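The complex is shown incomplete by one protein chain, all other protein chains being positioned as in the whole.
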């Protein structure tokens, strides 16, 4: 169900690309909707009052079936919704709402739309002051080169475009670690031009993305890529944060003996309390069958480790970038031979031992490369956070509640996102009585926990 | 790794079909060998003494990478090994070892080779007596029609062929429920022509095929077919035999709430002891998200159940035949609409409710239809049983130990199969001392358990 | 609730010994009844028809609250029920029903009543033939010495007593490994005098006594004896039969890292499939925190192992006799010092290292010594087997179905025992349809599995 979809000219329909049958596209949407109960519950609860009536929302998102369900949800709540393709010119296009200026709200994923506006405003001001236009050659970063080019070209037709956009913009909600990091940097340097809500650190976003999502998709990726029986194997999980916890749980439950490596003594102690051994990679490198990196750091499994592994040991990364595994060291190892078993599954044979290891997804995220990424239910959690954040920004647009700063989604809205998913799972919540509420000094309607609560 | 392979003309090499690179075929074999440690351990332990020297073994098996590892193992132990394709004429071909007569031993899978010989001998004797040849039109069973045709045609060239075969044949080992059932019927009717070893009921065969195999392949099939998040769902497993136990464990561990239906109070009590609720299908049909049949019986989930399920409930079978699910009732339901989401994954929409259910693999075994069947490690257990059974038949060929009956693989050989898999998993067994052995009246080298031990 | 109870003179009431309040005794019975749903269901189902009307049943059982519930159940079904205390003279007494001869049925536990009758008959016949009386001094076994004394003394008053008993006796049901072993020996030597049903090997007896019972009582005993936190510890379980499986599961679930030692490769492979490492005791003796023997064999943990253990390592036995742990070697170790921490919990300090180990229950069964043995629910399974076996013997007394042999409880009755426990646990069984029953050739009312089914 990772099929890509596109919006039709009507602006209200999505068609599955590369598939001839329109029915098929709708079918995929139907299926995704059942698995995205948070978004569907938003439609039921907020649809009738049309809270986004009159709001223009630009979504800077990769188009997938799940994204289509998000956008249909925003429009079901009254918004006009533009969607973006994956390239920078699309980002620019989608911010363009014609003569009337830009969007009221932005749903951002990676911070691209936010970056473009900030750079645009900076360039327009510089241009007004000194006549200077941005020089794409001033940067080595190929992405940023394109951004500067787009802005430079735009200056010729309208030198106030991004500033008009900024004026109109009520705020942005952002769901990725990368995008959020950039927002906090802008806040710190005092350059943030509009309010931003960080939904990346909502409990309902982060636990699903990391813990529950990877618990699902690690075995999925392993089985699709290698068909290996996990039971009976020794599996090493590097890191025991939320991703590592999810991976270790999945492997343990599938019958593997799991060993964890950690730098953080608290996380190490947590693993021990679950009966999981804590060792260093060096201790176990020649005995284990499966290696998974989950750290978000670099240089976790080096080529020198890989040389010592058992024949056909499986090495994969579900943490962050592909530099968790020393792919460069592997690729440049003298005499190493790469044999592609199938796409995303390579065997690398070392010349001195003639034994090989199996590397998944070329060291990149294996749940994306070898499986289909997060299931729709996980995306439902992320996207419901987005919808709720957009509602909050829009409802408070006139109150001044949100300044030009980055805000974590308020706890009671994080709880709201969870609540919107419970019905589909058949759950029935208990309600605080007034007297209980008074006793523990917690409002009947929540939030039920302090900000730092660890869940 | 479910790629099909074929034997080359040399008789000692296997090439992956439909793949241009010879390297690729070998690579697949290399990978499978690592995951089939029982067969590799057989080569190490028995290879040097060449116990099958001079033996002709015909394997009536579907050709897969795993089968290739089996055949290479038999030949590594000194056998000449013929392999069979999937159709009856291949069965006949593979029993034909030229002028010298047939094979010494048969590795059977479904009882086809055994059936052909028995029917051949019967026909030759009838022909000798009455001149009558088999009439393919005498049966409605299309498979049996072919068998009779092959035998009829063979009679013209050699009317003693199957009888010569029978004379030479030392025995057969059989690994399927179906094949074993037929053998016991022949034994009962006194028509069995040679000794047979039933490896289907070895612990190391049945637990892996059923419990561990399905614990692996049920979630694999579910994820490949539907990408559904299992956590949080309500899953109904019909039946709590070994297959059901494996499925329930896998679903529970993935975070589903599992409900089991059972007819057998002992199995029901076992489920309860694991915290699993026992209800009838009627009790939960409208609340559950996933339904899995594991019974080996028919008419488990009827169209009338399916009509009452939630929209996009998933229905699948990992038990035996596709009649566990009432596919006929579904297909003939007035106005029902079938929409193929992708191969092996169909949505069936009921006209009155407009809601649909997702049926996997058209009701047939979903781990074969939607995933790649058993992982190599499971096949290693089955095939090591075959090798050990063949060795036993061959070693005892002159002793009269095995009469024209069906034998379960002796317990100590079942234990041997297990032992051959331990090294790869890093296990170190304890040895009984002589004094301990005397104390519990169990030989130092096993068998360690009585025949009826339940494991 | 391990309080001992005694039958009152009325023969229908039981009073808790050593407790002054009669209410208290009844209360304990009330509590036990709720936890013994199989026996209560027997009363409901069979009580109205009074199947034991006229039957005298002698129970040779240790008196506990659970035994009292059993006896009240037998009487509720119409029997006259005698109960036995723990010594041989009680056994003799309880077989004595006055002038009318002995009991019709015996519920035996350890085979004592059975032994007494067999020895009695043998002695009477010898006495009649040669005038010789048994000589208690002819044996070193102190138990047997008492048996011979009782018989010798009895001969003086009635030299036909045991033979009259034998004539009347319909059969015995026996629930212990020891008692069953003796019965099979009698059967083999042709000396068994009446039919016997072995309920020890019923699934509903053995799985509860071993797997589920020990999964419950091992952590119970550990916590009561030592208050040790199990999470984070390394625990070694010697043996992975049903007892070992229960112990390993309990320790794993409590957060220990479990290592198993095994002699049987099949059981070892089962452990590996659950992610449990298989090593020898020597491999881990100096690293582990908790050691549990479950083998039923002797000399598992020797003093030489114990000397190498970590300070305050815990050593205990839940298998069979105390010789699983080398208590003799420990007690006679030169200079060893025993310090009793509390009853059933000793610290043994080795002189050379000054470090000590904690031995529970002096090496005897730790769930009896340090906890309260099996919970009532487990005893309900055992005792319901007894009731069902008694009913079977009584109902078939005139049909000749049971000869002077040992019979395992028929599968459908084993299933009946399970069924009688389901209601209390809220389970709802599915019923086979006639058409399904025909399809798999299994009666609608069971038995549902072949005799050798492994569960």
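We just call them A, B and C in the order they show up, numbering each chain from 1.
As a convention for this text, contacts are C-beta pairs under 8 Å (C-beta built on N, C-alpha and C of every residue); 3 or more make two chains touch, one makes a residue touch a chain.
Because the structure is predicted, anything quoted here is derived from the model rather than measured.
Engineer: Just to verify: which one of A:141, A:189, A:399 or A:430 makes contact with the chain not shown?
Structural biologist: If we include the chain that is not displayed, A:430 is the one touching it.
Engineer: Using the touch definition up top, pick the residue from C:133, C:231 or C:336 that touches the left-out chain.
Structural biologist: From the options C:133, C:231 or C:336, the contact with the absent chain belongs to C:231.
Engineer: Return the single residue from C:56, C:215 or C:364 that touches the missing chain.
Structural biologist: Spelled out, the listed residue whose C-beta touches the missing chain is C:215.
Engineer: Out of A:159, A:268, A:341 or A:368, which residue would touch the omitted chain in the full complex?
Structural biologist: Among A:159, A:268, A:341 or A:368, only A:268 touches the chain that is not shown.
Engineer: Please output the residues of chain C touching the missing chain, sorted low to high.
Structural biologist: Touching the missing chain: residues 1-2, 23-24, 27-28, 30-31, 34-35, 212, 215-216, 219-220, 223-224, 226-234, 250, 253-255, 287, 311-312, 339, 341, 347, 358, 371-372, 375-378, 425-426.
Engineer: Could I get the residues of chain B that touch the absent chain, sorted low to high?
Structural biologist: 231-232, 252, 255-258, 269, 272-277
Engineer: Spell out, residue by residue, where the missing chain touches chain A.
Structural biologist: 201, 203-204, 206-207, 212, 242, 261-270, 272-273, 277-281, 283, 296-299, 414-416, 418-419, 421-422, 425-433, 435-436, 439-440, 446, 448-449, 451-455
Rule of thumb we're sticking to: only the chains that are shown with their structure count from here on.
Engineer: Taking CA centroids for every chain, report which one is farthest away from chain C.
Structural biologist: A
Engineer: Between chain A and chain C, tell me the centre distance in angstrom, where each centre is the average of that chain's C-alpha atoms.
Structural biologist: Centre-to-centre distance between chain A and chain C: 58 Å.
Engineer: Counting in whole Å, what is the centre-to-centre distance of chain B and chain C, each centre being its mean C-alpha position?
Structural biologist: A distance of 39 Å separates the two centres.
Engineer: Could you give the separation in Å between the centres of chain A and chain B, each centre being the mean of its C-alpha atoms?
Structural biologist: About 42 Å separates the centre of chain A from that of chain B.
Engineer: Can you list the chain C residues in contact with two or more other chains?
Structural biologist: 269, 272-273, 277
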